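Complex shown without one protein chain; remaining protein chains in place.
Chain lettering (A, B and C) follows the sequence in which the chains are written, and residue indices restart at 1 in each chain.
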Amino acid sequence: MNIFERFVAGWRKYRKPGYYDDFDYHWTMTIDLDRCTGCSACVTACQAENNIPIVGEKELARGREMQWIRIERYWEGEYPNAKLNFIPMLCQHCDAAPCETVCPVSATYHNQDGLNAQVYNRCIGTRSCAVYCPYEVRYFNYYNHHWPTPLEQQLNPDVTVREKGVMEKCTFCIQRIRQAKDHAKDDGGRRVRDGEVQPACVQSCPTEALTFGDRDDPESKVAEKMRDPRAYRVLEDLNTDPSIVYLKKA
Amino acid sequence: MADHVVGLFDDAESALAAAGRIKASGIGQPELISPIPVHGADEVLGPKKSVIRRFTFFGGIIGGLSGFTLAAGTAVLYLHPTGGRPIITFPPFLIITYEMTILFGILATVLGFLISARFPALRDRVYVPEAAVDKFVVTIQCEGDASNQARMILGEMGAGDIRQWNEATP
Amino acid sequence: MPNVDRRQFLKLVGAGGVGAGAGFMLAESARHPVEHLIPYPVPPEEYSAGIATWYNSVCGMCPAGCGITVRTREGRPKKIEGNPLHPVNEGRLCALGQAGLQVLYNPDRLTGPLQQLGERGSSGFVDATWRGGLDAAAERIDAARNAGNRVVFLSGGVRGHLAALLETFTRELGSGQFLQYEFAHPHALHAANRRLFGIDRLPYYDIANADYVLSFGADFLNNWLSPVNYSLGFGRSRQEGEHRGRFVQVEARMSLSGAAADEWIPARPGTEGVLALALAQQLVANAYAGDDADAWRAALQDYTPERSADITDVPVETIEHLASALVDAGHALAIGGGSAAAHTNGADTLLAVNALNYLLGNVGRRGGMVFNPDPAIGASDTEPASYRAMEQLAADARAGAISVLVVSNANPLFNLPAAADFAGAIAAIPTVISLSSFMDETTALADLVLPSHTYLESWGDDAPDPGVGFTVGAVSQPVVSPLFDTRATGDIVLELGRRLGLGEAMPWPSFEECVKDGWRQLHAAGGEAAGDFDTFWRDVLRSGVWGTDTRAESGVAVPDEVIADIAVPEPQFAGSESDYPFVLQPYLSTGFYDGRGANLPWMQELPDPMTSVVYGSWLEMNPETARELGLRDGDLARVTSGNGAVEVPVVVYPAIRPDVVAMPIGQGHAGLGRYAENRGANPIELLAPSVDTRSGALATGATRVSVAGTGRRAEAVKIGGESRELGRNIIQRTGTSGSAGHSARLNSIPIVVESS
Partner (left out) sequence: MSTEDRSMRFADVNDDVVRSLVVTGRKYYITLACAIAVTLLCFFFPWFYQLYYGIGAAGMNHPTVWGTYLASFIFWIGLSHSGTLLSCVLHITNSEWRKAMYRSAEAMTLFSLMVAAMMVMVHVGRPWFIHWALPYPNQMEMWPNFRSPLLFDVMAIGTYLTGSLIFIYMGSIPDFAAVRDRTTGWRHHMYVLLSLGWRGTDTEWHRLGWAYTFLAVLIIPLAVSVHSIVSWDFAMSIVPGLHQTIFAPYFVVGAIYSGTAGIVTVMFVLRKYMNFEHYITKLHFDNLGKRLLVLALICTYIIVLELFTGLYIGTSTEYEQLKYKLTGFYAPLYWEMILFCAVAPLLLISKRFRTSFVPMLILSIAINIGMYTERFLIVSTTLSRQYLPETWRVYVPSLVEVSILVGSVAMFVTLFLLFVKIFPSVSIYEVKETMTQPARKRGHAEWQTT
C-alpha cells in the first residue's frame, strides 16, 4: 500500500462517525417500567457496590446527592385519580454522549464496549459534563468523603474511592464487566455469555425489571426486550442514542 | 567613530524641511527623531517598506496549519472517541485552527516588528532625550566637512540647538 | 462539611499566603486517597489476596427470611446479594437487606459488655468483662428463679433453632417466660385464617400466576411479609410472556404497591372489609356455584353495592366493575393486610378478604393462595406477642411480678405507643439485661448490656414464614469473624444456661453445635437415602438453603357457622371526629421497616420512593386538606392525638384521602447511634392503645389526630424536585403518543399537551 492509499484509509477511519466499526460488546440495559415498583433496591445495591459515599443530611439538603441510580417519580392526575409513576434514571451510556465531547481533558470518553467511561484520575472537575448531560446522572464529589470506622471496611476493593473535585457516575459496574471478560478470556477466549455479568442494580431488582446484556448478540435477553414494541428511550429526540432502553408502562 | 550631527527643532515642519535639505545636499541619509510620528516623513525622506506584513501573513498561515495539525494529530495519536463524533472532526478543529492562526499571526507580527525596527537595541545609537518630550530632531551621520555643512543647514533651518554625537559621548 | 476548630482556623490563616498556597496545592495533588491494609496478619490457607469469596446465609433484616450471598474480600464482607438458590428471593434483595452490611460495620455498635453503674438511663455505662457480665446476669436470674419471680426473655421475631433454644431456656428456668414482639407481625392475618379455614399458617400468595390481584391495604411490594418474593411474583405477573396480570389496590393512602397498581381505590379507612364483602356478595349473586352458596348468600345479603358504597366511599360502579373483573379473570387473588388490617376490625377485614378468596375458588390453587406447611426446623410453639400480651407484660411488671427482663433484638420502647408506658414498666423491673448490638432506647435503660453478634457474625437457621408454599430451611452461617467483643445470642443463652445448671436440657457447647444438631435430626428423618450427614451439611452450607418444590394444590372448607357469622364491624377510632378530624395512618417505611434501619446511613440516604425525602420524617396530606389548613409543602405542622403530639414537616401527597394523614415509621429515635438519633418523629408515640378485637394486635390505624400549622417552616430534605412530568413524555405508556420504539428518532418533539 503506498502512502497515498494509507492516508486515504486512515482518513476514512478517522472520519467515521463514532469511530468504532463494531463495539466488542454493546452493553445495554433494558428497564421495564411496567415492572418497576420503585422499591429502590437498585439504589442501595449501587451504593454498596460502587463505594458511593454517605453524603450526610446537610449536604443532601444542599442538593449534593451522589447515588448513581435514582428513582424518579412523576405524579399524574389529581386525587382520587392520582397516579405515581417511577422511572429509574442512571447514566444512559449514550453512544452520542454530549458529556464526552465537552470534557477538555478527555476524562470521559467512549470505550470499545460501548460504555461511557469516566476516568476519575484524569478529571479536573470542570463539571461541564454534568451540565451537558440531559439526564442529570453525573454526580460531583464536592468533598472528600469519609466513612466512620469501621464503615470503611465495607468499601469494595475493586472500585476506587473518589477524591474531592472529581465527577463520577454509573459505570455499568465496569469492574464486573472486566472480571467477566477476563474470565471469558481465560476460559478459552470465548465471549461473555448472556447473563454472565450483571451490574449490581440489575442483580438486586426484586421485580426483574432490569435486564442487562450485549445488544449485538441477537439471542440475548436485552436484544429480545429491545425488539418489544414497548421499547423506547427517554428524551430520544435529543439524539444522544442512549444504551438504556425503557419498556413502556402498560 | 560614527559621529552624528544633531539638530533640535521646535516643530515638525522645520525639522522635516531641514531633513529634506540635508538629504538633497547629498551628505547622507538624515534621520528624524520625534516625540510623535511625523506625518509626511515618507515624502521627504523617501518611501519605506516594511517586512512586517509578510511576517504576519506567513505567521498566520503557519499558525493555521499547526493549529489543525495539533488538533487532528492529538486526536489521531491519542484515540479517544467522544460523543459519537469522528476522530478528526472539522467544526471544533477549525476553531482551534482559527485561534492558532491569530496567535501565530500576532507573534509573527511582533517578531517582524522587532526585526524590522531592529529591537531590542543592544548598542547605543544616536539619541536625544528631548526628542521624547517636545523636540523634533534631525540627525545625520557625517564627519569633517560634511559635518560642518550639516550644521550649517540645520542652523539655517532654525534648529534651536545643534550638537555633536558620537558613540563615546552618548 | 467538617467543622473548623481554632487550630485548623489558625492553620488556614497561616496558609493564607500565595506561596503557601502553591505548596499546599502541590501537597494536595500528591496526596493519595484513603488506603486500607488487608485485615489478615496471618491469612488462612485457602485465602488468596484479591479473590472474592461468597458465603451463603440468611438475611436478618426483616422477618421475610430471604437467602443472601455475602461477598467477602480479605476476610471482610463487601456486599450482600440475594442467594439465587433461595426460593424466597431467587437472588434478589431489597434495599434494607443489602444495607445489612452497615449493621455489621456500624460505627455505633456496642463493642463489648457494659454495666450501668449510675442511675438507669444515665450515661453511667462502664466497660465490663464477659465473665463478669455473664456471672452477674446468671446471679440475678438465679435469684429471681429461687424467689419464684418471673424472668422474661423478650426478643424480636426469631425462628429456627434460636427460637427453640430460647423457649427451652425459659421453660427450664421454671419461672421463665419467652416473648417475641415483632411490631409488624400479621396477627390479624393469623387470626383470620384460624377462624375461616382453621389453619394457623400464613399463606403463600401465588401472584406470579394470578391474572387479577386485588389487594386490600397490603403493601406487599414494599415491606409486607415477604416483599422480595411478592415483587418477584408481581414482576412475573406483569410482563412474562403473553400474560399481563392486572392489579388493583384498595387503601386510604397510596403505598408503594398502590403506585404499582393499575387501579388505586381510596376506600374509607377501616372499611376495606366491607368492600371485600360487597364484592363477595356480588360474586355469590352472580357467579359462585359452590355447595354453600346459599349460606353465603344469606350471610352477605346486607352487603349490597349501594350500602357498601355508602360505608366505604367507593362508588357503586367501581364495586360492580371490580366484581365483574374478578369473575372474568382466570386466576383472581385477593390479598389483605397492612393498613387495611390496622384497625379495630382488622381480623374481620382480613376474614372478609379471605372469604373473597374462598369464593373465587383459589385457596390452595395455582394463581391463588397456598398455605405453607409447618416449618421443618426448630419448631417453636411461641406465638409472637400481640400488643395485648405486651400490655399484660407491662402490667405484670408494674405489679412487681417480674424480676428480670432480658431483651434481645427488640426495641419495645420505640415500637410501643407512649400510651403503653413501657418505660414505666421497665422502671419497675429490678433487673434489665439487654443483648442488643446497639444502644437503642430499650438498651439505654438496661442494667447490664451483653452485646450480641449481628446476624452476619452468628450461626442460625431459618424456615421462612410466610414461605413459598413448600418446606424450606436455610442455614445462616457467620461470614466474618466477629469484629468486636460480642457473642452470639445463642451462645450467651447457652452460657447462662450452663451457669444456671440447665446444661442437661441445653447440652451444646456452642450455638453452632445446637444448629448442627437440629439439622442432624432433620437429616436423620430423611432416612438412608439422605446419605452421610457431613456431606449433607456441607451442601446445605454451600447452597445456603434446603428444600424441594412440592407445592401441591389442595382444597379447604369453611364451616357454615363461620359463614353465618361473617361481618365487618364498624372500625372504632380513638378521639372524636370534631377534635381530631384526621385518621392517622403510620406506615412501615421502605428503608427503616419498623425503625430498625434508622441507624444505617444507606437507609437514611435512601430517598423515600414515594416522596423522595431523606433523613427525616414527614406528614403526608391531601393537597385539598393542606389548602384548607393553610399549609404548604415544607411547613412544620403539629400533629396531636389524644396521647401526644409531634412536630413534622408537611409533604403534600396527591394520593391520600382528604380525611387521612400518614406518617412513616422509623425515625424519631432517641438512641441507636449517630445516624438515627434525634431525627424526625415517631408516629407510634401518638397511637392510642386500641387493639384489633379479634387478634389483640395494636390497631395502628385507629387513632385520630388534629393537624395545625406552627407557623414555622422546616422543609423535609427531598431529593426530587418538580414531581410532574409537564408533558415531557418521560415515562411513556403503550397507546399514548410519543416516539414509537426507536424508529421515530427525529420526529418526536414533545409538544406541551396535558397527558391524559
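Quick note on the criterion: a contact is a pair of C-beta atoms (placed from the backbone, for glycine too) under 8 Å apart; a residue touches a chain by one contact, two chains touch by 3 or more.
This structure is a prediction, so every number in the text was calculated from the model and none was measured.
**Student:** Which displayed chains does the hidden chain touch?
**Tutor:** Taken over the complete structure, the missing chain's partners among displayed chains are A, B, C.
**Student:** I'm checking contacts with the chain that's been left out. Which of A:Gly77, A:Pro148 or A:Gly165 qualifies?
**Tutor:** Missing-chain contact among the listed residues: A:Gly165.
**Student:** Name every residue on chain B in touch with the hidden partner chain.
**Tutor:** Residues of chain B in touch with the missing chain: 10-14, 16, 31-42, 45, 48, 50, 52-53, 56, 60, 70-71, 74-75, 77-78, 80, 82-83, 85, 89, 92-93, 95-96, 98-100, 102-103, 105-107, 109-110, 112-114, 116-117, 119-122, 125-127, 129, 131-134.
**Student:** List the residues of chain A that touch the chain left out of this view.
**Tutor:** 59, 62-65, 70, 72-74, 89, 98, 101-106, 109, 122-128, 130-132, 134-136, 139-144, 163-167, 235, 238, 240
**Student:** Using the document's contact rule, name the residues of chain C that touch the chain not shown here.
**Tutor:** That gives, for chain C, the contact residues 1-2, 12-13, 15-18, 21, 24-26, 28-29, 612, 720-728, 730, 749-752.
FYI, only the chains that are shown with their structure count from here on.
**Student:** In whole angstrom, how far does the Cα centroid of chain A sit from the Cα centroid of chain B?
**Tutor:** Using C-alpha averages as centres, the distance is 61 Å.
**Student:** Averaged over CA atoms, how far is the centre of chain A from the centre of chain C? Could you give it in whole Å?
**Tutor:** Going by mean C-alpha positions, chain A sits 31 Å from chain C.
**Student:** What positions in chain C touch 2 or more of the other chains?
**Tutor:** none
**Student:** When you check chain B against every other chain, which residues touch at least two of them?
**Tutor:** Touching at least two other chains: none.
**Student:** Which part of chain C faces chain A closely enough to touch in the complex?
**Tutor:** Per the stated touch rule, the residues are 1, 33-34, 36, 39, 50, 73-74, 76-82, 89, 91-99, 101-102, 104-107, 221-222, 227-228, 231-232, 234-236, 238-239, 244, 254, 256-257, 259-260, 262, 264, 266, 483, 590-591, 601-607, 609-610, 612, 614-616, 622-624, 654-658, 674, 679, 717, 719-720, 723-725, 730-734, 738-742, 744-746, 748-750, 755.
**Student:** Help me check something: in the complex, which residues belonging to chain A touch chain C?
**Tutor:** 32-35, 37-41, 43-45, 47-49, 54-55, 57-61, 65, 67, 70-80, 82-87, 143-144, 146-157, 160-163, 200, 203-209, 226, 229-237, 239, 245-250
**Student:** Considering only the defined contacts, which chain A positions touch chain B in the complex?
**Tutor:** Residues of chain A touching chain B: 10-11, 13-20, 94-101, 103, 106, 108-110, 241.
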